[in-house]
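Written below as C-alpha cells is the structure these notes are about.
Subset of chains shown; positions unchanged.
To keep things simple, chains are lettered A and B as they appear, and every chain counts its residues starting from 1.
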C-alpha cells in the first residue's frame, strides 16, 4: 500500500526525552510538521550516527516548525539506559519513541517481522497528520538528515503556495515555477 | 506493503531512447543496478527539471554500473514528441519507459488511480532485481538526483562488503563501521 496522502493512525506510546519518561500520542503530533525516523535497535551500530546526524540539524527542524520523533522497537527503559551509556545519544534532544508492541512500526508498515526490528524509514508528515514523503532503506543503508530537511522544506513550500511547484533539488530561495499553459512542453 | 527485499515483477514495456523506439523488459534490467524514476506526465511542469537533473548525473550513474529508467503513464509516441519539442528533454540519454497500461506503476504501487498519473517515486534496485531503497513524494515535491546517487552507492557498498555497514550521510571514501560486541552501546 502506498502511504502518500494517507493520514497516520491513532497511536499512544511511551517516550524518553532528555531524562524524562512521557507519553506521546497522535494528538501531540497534529498541528505541526513532523518527521518519524525509524531505526532498527538501541545499542546497535549504524543507528547512533544517524540519530546524531539528525540531532546536529535539530535546531533547523525546530526553526522550520517541525518536530523529530525517532522510533525503535525498544522500551523507554532501554532508551533511558542508552542515553546514560552513550555520550552521543545522551545529547539527543528530540523525543525517542518506544514501540515494543510494534504499533507504530505496523501502522507505517516498516517492521521486519522476522527480526522484530524496523527498516530504516523516514516519514515526513504534515500538520494534518498526512504523509507527504517517505523513504525506506534496507537494513544496512544509512539516511541523510540534510535530504530529509530539504524534502520537508519543499513539502512546506507546496502546502503554503499551492499553485506553485518546486523543481528538482529545490532549496528555499531558489526560483520556483508558476504552472500555466504557456509552459506546456516548453521545459 | 513494504517493498524492501522484494524482487520486481516481470514486465515488458515500450521505451523511447534518443530518437529510437524499443522494448524494455525485466530481463534487460537484471544483472546491473538500476534506478526506476517515476514522474507524473510528459509536457508538465516540475518533471522536466527532475529529468534534466538526472541527465546531468547520468555519466556518474553509468560509471557506477547503474542504468536509469524514467517512467510515466504516457505512450512512447508522447515521449518521442516531447523530446522533439523540448530542448532539455531532447538531450536525455537514458531510456524513457512508456507505461500507458499502468503495469509498472501498479507493480511498484505508485499510481494515483484518480489522476492516472504516478507519484514522484524513485526505486534503487540491485542486480538481482531486488528493491534496496525507495522514496515516494507527493505530487508537488521534487527529488534530488544527488541523494539518489548517494543511496545507490551506499547500497552497492553494503552488497559488496556485507559485514560492514554505512553510517549516516556516508559518501564513498568515508570511514565505515565494523560491527562487534566492543561497540555495543559505545557509539
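Heads up, the rule we're going with is that contacts are C-beta pairs under 8 Å (C-beta built on N, C-alpha and C of every residue); 3 or more make two chains touch, one makes a residue touch a chain.
On a predicted model such as this, the values are computed, not experimentally measured, just so you know.
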Item checked: Oligomeric state of the whole complex, in copies, if 2 are shown -> 10
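Keep in mind that, in the parts below, only the chains that are shown with their structure count from here on.
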Check: What rotation angle superposes the Cα atoms of chain A onto chain B, in degrees to the nearest 5?
Finding: 180
Checklist line | Approximate Å spacing (C-alpha centroids) for the pair chain A, chain B | finding: 22
Next item on the list: Name, in rising order, each residue of chain B that touches chain A in their complex.
Entry: 1-5, 43-50, 52-53, 82, 85-86, 88, 109-110, 119, 132-138, 140-147, 150-151, 154-155, 158, 165-170, 177, 179, 183-187
